[in-house]
Every structure is written in structure tokens, then in C-alpha cells.
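The complex is shown incomplete by one protein chain, all other protein chains being positioned as in the whole.
For subunit A:
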Amino acid sequence: MLSRVISKSLNSLKSPFGGQTACYHEKVIDHYENPRNVGSLDKTSNKVGTGLVGAPACGDVMRLQVKVDDQGKIVEAKFKTFGCASAIASSSLATEWIKGKTVDEALRLKNTDIAKELCLPPVKLHCSMLAEDAVRAALADYRIKQKPEAASDKP
């Protein structure tokens, strides 16, 4: 089943022009075939922030979650992305990078860093932006939960 999905998606990587394969960097293929930190965290927990974002032009949807300890350090990061290889690779890389960082450090993550690391072509830059948006949304959700009124609702 998984291999079917992958082979199907790899076919779709082929460019419609002349049947040449799109120049996906091997780093994208690596994250795509062995995505890091796929999964979910308990979104009702006060220590978990969830970001859910979409790319309407492609029909992609991305969920990224962080678990933050009492020292404000991100101890776990999970993602689930339904979209193209670049979107999957971008979110996979983002979770790798923010793990072990503080919330403030993680907020400094830039889509351009992701795009550079994965050598994304210009038409795929929006995938790295989506990953940045997802990180920011997850951290914002976590911070809202940390506000006193929210905390008193759910200890």
C-alpha cells in the first residue's frame, strides 16, 4: 500500500514536458522515502501545540505538532502531510530542526533555510513556506494554551 502510494507519487514527479523527471534533489527524495517524525501528539494536552495549514493551490494539507517541556524546550515534534514530495520533505526537515530547540529558537526557523537545505526549485518554494507556517501555527497554539485563562480550563 505504502509502496504503491510512493511509486504513484514518484510517477507524478515526472515532468509533463518530454517525460523528463523533475530535478528533485536527493535530500527531498530521502525525506520523502524515509520521513522523520511522522505521527501525532495528543492535541488536547496543554504541553502540545498543533498547527494545521493548507496550500489551496495544490490541495495539500499539513499538520505539525510540538510537545514542549517545563523549561520551554521542544522535546517532541511530529508531522503528517498529505501533499507533494517537497511538502512532505519540508515538514519532515522542519520537525528535525526544531526538536531540542526552545520555542523562541524555533520561531526563528525560516522557509528559506528549508528551501536551501532541500535545494527546492522556485516553483516549490511555497512548500517550504507551508512548513514554516505550520511551525508558527503550532507554536502559537502552544503559547495560547500557556496563557493563564486557558491553563485554568484544562490543568
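Here is the rule we go by: contacts are C-beta pairs under 8 Å (C-beta built on N, C-alpha and C of every residue); 3 or more make two chains touch, one makes a residue touch a chain; residues count from 1.
Everything below uses one rule, namely that contacts and distances are computed from a predicted model.
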item	value
Missing subunit (named according to UniProt) among the choices "ER membrane protein complex subunit 7", "NADH-ubiquinone oxidoreductase chain 4L", "Ras-related protein Rab11D" or "Iron-sulfur cluster co-chaperone protein HscB"	"Iron-sulfur cluster co-chaperone protein HscB"
Options A:Val61, A:Leu107 or A:Ala140, residue touching the unrepresented chain	A:Val61
Chain not shown, touching residues in subunit A	5, 52-61, 63, 80, 82-83, 126
